[in-house]
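This report concerns only the one structure given below.
Only one protein chain is missing; all other protein chains are in place.
The first chain written gets the first letter, and so on, giving A and B; residue counts start at 1 in each chain.
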Amino acid sequence: MKTDALQQPVGELRPVGEPGAEPRSRRRLWGTLTLISFPVLLAMAFLYAPEDANQGAAQRIFYIHVPSAWIGFLAFAVVFVGSIAFLATGKRRWDDVAAASAEIGVIFTTAVLITGPLWGRPVWGVYWTWDPRLTSFLMLWLIYLSYIVLRGYVPEPIRRAKFAAVLGIVGFLDVPIVYLSARWWRSEHPTQFVVESGDLPMQMLVTLLVGVATFTFFYLYLMAVRLRVGRLRARVEEAEVSR
Amino acid sequence: MSVLAPALTIAGKDLRLEMKTRDVVASVGLFVLLVVVTASFAFPTGGEGREGVAAGVLWMAFLFAALLGMGRSMAIEKEDACLEGLLVSPAPREAVFLGKLFTNLGFTFAVELVILPLFVILLQLEPGGGALLLVLSAFLGTLGLVTVGTLFAAMAVNTRGREAILPLLVMPVSIPVMVAAVKVSEAGFTGTWSGGTTSWLLLMVGYDALFLLVALATFQHVTEE
Partner (left out) sequence: MERRPALGIRLKGVSKAFGAQLALASVDVEIPQGSYVAVMGANGAGKTTMLKVIAGLAAPTSGSVTIAGIEMRKAGPRLRAQVGFVSHETMLYADLTARENLRFHAKLFGLPRPREAAERAAERLDVGHALDKPVRALSRGTRQRVALARALIHDPSVILLDEPYTGLDEAAAASLSGLLEELATPERVVMLTLHDVVRALSGPRRLLVLSGGRVALDQPVDGSTDEMAETYLDLLRAEARR
């Protein structure tokens, strides 16, 4: 299987219609949307949304924390779907999607785990509360990491894809069980630090939605970039083999 | 071709192998014993709430036993391509999984059977009526652990890291069943069965059932070249 991929310098413009040209415009789309909405989010988070009566200014980190969590979970759901699709169809593209989403999911989940304590410390005086959602994210983070480490240990791509797919499926199905157990465990060890989930005033809700949108754009942008890297890597692999 | 017969044949072979070499029981058994004895030094013999900590330590010991045993049992199959020998036979892939599952369960239960009474004695616990809970938690918790572990062990031995990466794969995913097992064991040590205890037991049953199905469905993908 010969390719001319290495004749073209990486990053050179390619005519529209060639494989790879389309994703580039989609990358631009997501990237631009992210660049636009992020400052909007920041502005809204600091200026538009009201300050929380109890928690003060520190509560604003909520607008980063919650969207990160949402995307972290979404990314893992994509890993799950990609894993099942790969095992069902055998098409490597699904594995690429799963691998990309896992790597990006780790980033968002790490953000959740960092913003959580940053929020907790000024508001409740402790870095870590065994809040069931935060605890579940810790577990999710660990499962993601084991997924990525596993991939690093299997050199042959198709075997790697199969193993990763099995772990991706098991890991995702585990998440609701993890959440349940974290909740029950916490109810037996109540701490004084409870995250109120009362009704949000309209302005906060809107800001939150903008946050979710921003992070979704960012996720899609990162996915597009990462998938491209994956495709290029595969091309290099093929070229090396056919030499 | 039935599934149970070849599974039992495989488990029987492992039993015979273990009786000859005492490979796994010796190394793992000793290690777990050391964990338990060390823990009993670290504990104050009196004191409220020590049942909770005891349950935690107990399950750490069981986890280590299971991980070491499962790793070793799969590594044996990897030697001389014995696993291929199982895969070229008419035994369905599910039977091969079940066979190794039975082996790993048997081994881990054997270790637990020795460790648990020892633990109760050394830490001067008084379970009384809670003994049933102890048995239930040991059974259900081990089943969950070993189901996921057997599936992952089959993957682990086919990676660069071999069975050394097994703990890395098993531990995150098995946290819920471990937490549940600790909770029920704690209830067993104190002899109290509350509503919460029932919930934890149900969680374990759900976990075991779910992942047994997933493992049976995905094992062929793990063993196929």
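Everything below uses one rule, namely that a contact is a pair of C-beta atoms (placed from the backbone, for glycine too) under 8 Å apart; a residue touches a chain by one contact, two chains touch by 3 or more.
Just so it is clear, the model here is predicted, and its values are computed rather than measured.
Colleague: Taking the whole complex into account, name the chains on display that the unshown chain touches.
Modeller: Missing chain, whole complex, touching shown chains: A, B.
Colleague: Kindly state which of the options A:Gly90, A:Pro122, A:Gly152 or A:Pro176 is in contact with the chain not pictured.
Modeller: Residue touching the absent chain, from the options given: A:Gly90.
Colleague: In the whole complex, not just what's shown, which of B:Leu87, B:Ala131 or B:Ala164 touches the removed chain?
Modeller: With B:Leu87, B:Ala131 or B:Ala164 as choices, the missing chain is touched by B:Leu87.
Colleague: Residues of subunit A in contact with the chain that isn't shown?
Modeller: 1, 90, 156-158, 234, 237-238, 240-241
Colleague: What subunit B residues would touch the chain not displayed?
Modeller: Given the touch definition above, subunit B has residues 1, 5-6, 9-10, 13, 16-17, 20-21, 23, 76, 79-82, 84-92, 224-225 touching the missing chain.
What we mean here is this: only the chains that are shown with their structure count from here on.
Colleague: Return the distance between the CA-based centres of subunit A and subunit B, expressed in whole Å.
Modeller: 32
Colleague: Can you tell me which positions in subunit A touch subunit B when the two form their complex?
Modeller: 87, 139, 142-143, 145-146, 149-150, 153-155, 159, 162-163, 165-167, 169-171, 173-174, 177-178, 180-181, 184-185, 188
Colleague: Using the touch rule from the top, collect the residues of subunit B that touch subunit A in their complex.
Modeller: Those residues of subunit B that touch subunit A are 148, 151-152, 155, 158-161, 165, 168-169, 171-173, 175-176, 179-180, 183, 196, 199-200, 203, 206-207, 210-211, 214, 218, 221-222, 224-225.
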